[in-house]
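Excluded from the complex is one protein chain; the other protein chains are retained at their positions.
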Amino acid sequence: MNPHLVLRVVSKLLIPLIVVFGLYVHFHGDYSPGGGFQAGVIVAAAVILYALIFGVDAAKRAVPTWFVKFLAAFGVLLYGGTGVATLVLGANFLDYDVLHPDLAHHSGQHIGIILVELGVLSTVFSVMMAIFYAFAGRAPDIPEGEW
Amino acid sequence: MDFLASLLPAHIVEHAPAIVVVVPLLMAAIAAILPNGKLGWAVALVSTVISALLAIAIVVDVQAGGVVSYAMGGWAPPAGIEFRIDSLNAVLLLLITLLGLLSVIYALPSVADEIADNRQSLFYSAFLVCFAGLLGVAITGDAFNMFVFLEISSISTYVLVGMGAARDRRALTAAYNYLILGTIGATFFVIGVGFLYMATGTLNMADMASRLPDLSSSRVVQAAFAFIIVGLGLKAAMFPLHLWLPNAYAYAPNFVTTFLATTATKVAFYTLVRFMFDVFWPEAAFVAVSFFWVFAVLGIVGMIVASIQAVFQEDARRLLAFSSVAQVGYMMLGLGIGTAAGVSAGMLHLVNHAMMKGVLFMALGAFAVRFGIRRISDLNGFARTMPFTSVAFTIGGLSLVGVPMTVGFWSKWYLGVAAFENGWWWAVAALILSSLIALAYIARMLAAIWVAEPHHDRAGAIASARAPWMMLAPMWILAIANIWFFFQPDFLISITNAAAEAAFAGEAR
Partner (left out) sequence: MIELLAERFNFIIVIILMMTGLYAVVATGNLVKRLVGLSLFQTSVFLLYITMGKVFGGQPPILPESAEGHGETAGYDAAAHAPETALADAGHHVEAAIYSNPLPHVLILTAIVVGVATLAVGLALVVRIRESYGTIEDEAINQADYAVDSAGKNA
């Protein structure tokens, strides 16, 4: 009997729920405590949990390092790109009102905030994963059996 | 300058304060995923050129109109974050962008020599983040935003300093100590900003300046002042808080030392001036006390002690790092004099010191690229091997001492005049004493270069090995600037006087 059976089964049940919760926190950042940074950390925690239980190599197959590197840059560019888009549309930097003509309901503000928070989510998630891979990927001093 | 500014289309110039910070940040993200170091360098070069052009446009605007104010996100200040450029930070903008540009041109051979190939584009990415952070500190008008940009530039600085570990593993401990001390300093600064927010209810510095005079007896404001001075003093390497600087400058890659020595402490000094004169006001008792007892006294002690420590160093870059601490002491003395003349002299020394140290560290980097120089005795006989670099180094060294014919003379002169007008003859005496000590350590290095015999193992290889032209060009631009501005100091003096006036204009509110 695999001694880690309970861990494996429970984590397979929980990891999708953690990811969904992270996305919930992200999209409700407009109306309740939450937003991009918290959501990014929660989703990263889900992947790190997977890595802790199933091994770093399995995690690297699921979320490869090249993807992490690309996603980090993409998130920053998304955030900055939203700002540049507002510049191109004629308003000040990061003035979201111009992103959508409906000023009465401030749709532009909603679109702008969702986009930048998506950028923040991507960057925070990938940076947390990159930090974890950088630390966990180093050869340990103490061999596995002697812990 | 007007011609360069007119090259840009008007609607870009209108948004220049935001673009000048955002372009390096976005280019940093692009540089991080590039595979090739040369591409990363090209991205860094393009973004520093763009930032330099935009900074020149902003400065032209400020000289014409007074204050340039930009509301981020369309939210009007004081509720929104404001980027606010007046004559005081216009000087800083020019300094950071132009020196950043010269450093990046200088960087290609230096970084190619010192950093592993697969890390070079990440290195340039970290540099661009640091550059953007320093520009953000200089340009923002919001106190907490200043903390955020200060930490952005500082964290990337820790990374940049740590990259020197490939050459010398002491870079790692130097970066770690810098991280601990720098974070403590930034946290003190944010505590001070928190107290100010508690007392005034706003984070916009101009708004704070108008609300603070009514609160001068409040303990919260006095505590805020104390925390802010200690926090920013640590970043500016004020005397007892300078311990991170010598090791960080000595063991970092040469390009990093060149860039940091010319920009990082200067930006922190600017924030000190901004808070002392603009946000807080010099007439308050608790502020007036600090001019003499904190800035002037610590400035003079720093000048003399750090110069003496520099004389005894064996490592060439560590010597110049201690010399930097001494020069920060000069700037602190200028701040401590408390008059417009003193602040103007301090700002003049800020600009001149950037030029002087730029030449010196660039020259040392050029020596290192060819021959791996560390100790002063390694420099023996370099005048024959690398004549152009040696002459540039000599000009920088003489400027550091303050010899007439170089621009360093003017900053010491104006500093002395300002001190004398205030009746502080002992400050003038300290100025002269520390210049003599500077002469001692500069003479030591110059003697090694010009007079001493080269080492035997190199004697066979003295075919003249010039530094690569990409390193020589920025070095010589700065060296010529050192001499040229001696004969034409009017431009520098006019911008520093305008800067001092802008600082004092905060009182009029």
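Order as written gives the chain letters A and B; numbering starts at 1 within each chain.
Keep in mind that, in the parts below, a residue touches a chain if its C-beta (ideal position, glycine included) is under 8 Å from a C-beta of that chain, and two chains touch if they have at least 3 such contacts.
Given the structure is predicted, the values throughout are model-derived calculations rather than measurements.
Colleague: Which candidate, B:Val46, B:Val148, B:Val391 or B:Ile483, sits in contact with the chain we can't see?
Modeller: Only one listed residue reaches the unshown chain, and that is B:Val148.
Colleague: Using the touch definition from the top, which of B:Thr187, B:Ser216, B:Thr339 or B:Asn422 touches the missing chain?
Modeller: B:Thr187
Colleague: Which is it among A:Val9, A:Ala62, A:Val88 or A:Ala134 that touches the chain not included here?
Modeller: If we include the chain that is not displayed, A:Ala134 is the one touching it.
Colleague: Considering the whole complex, not just the chains shown, which residues of chain A touch the missing one?
Modeller: The missing chain touches chain A at positions 31-32, 35, 37, 106, 109, 131, 134-135, 138.
Colleague: Of the residues in chain B, which ones touch the absent chain?
Modeller: 79, 144, 147-148, 151, 155, 158-159, 162, 165, 168-170, 172-173, 175-176, 179-180, 183-184, 186-187, 190-191, 194, 197-198, 201, 203, 374
One rule holds in what follows: only the chains that are shown with their structure count from here on.
Colleague: Give, as an integer number of Å, the spacing between the C-alpha centres of chain B and chain A.
Modeller: Result: the chain centres lie 36 Å from each other.
Colleague: Enumerate the contact residues on chain A facing chain B in the complex.
Modeller: Chain A residues touching chain B: 69-70, 72-73, 76-77, 80-81, 83-84, 87, 91-97.
Colleague: For the complex, which residues does chain B have touching chain A?
Modeller: Residues of chain B touching chain A: 15, 18-19, 22, 25-26, 28-30, 32-33, 70-74.
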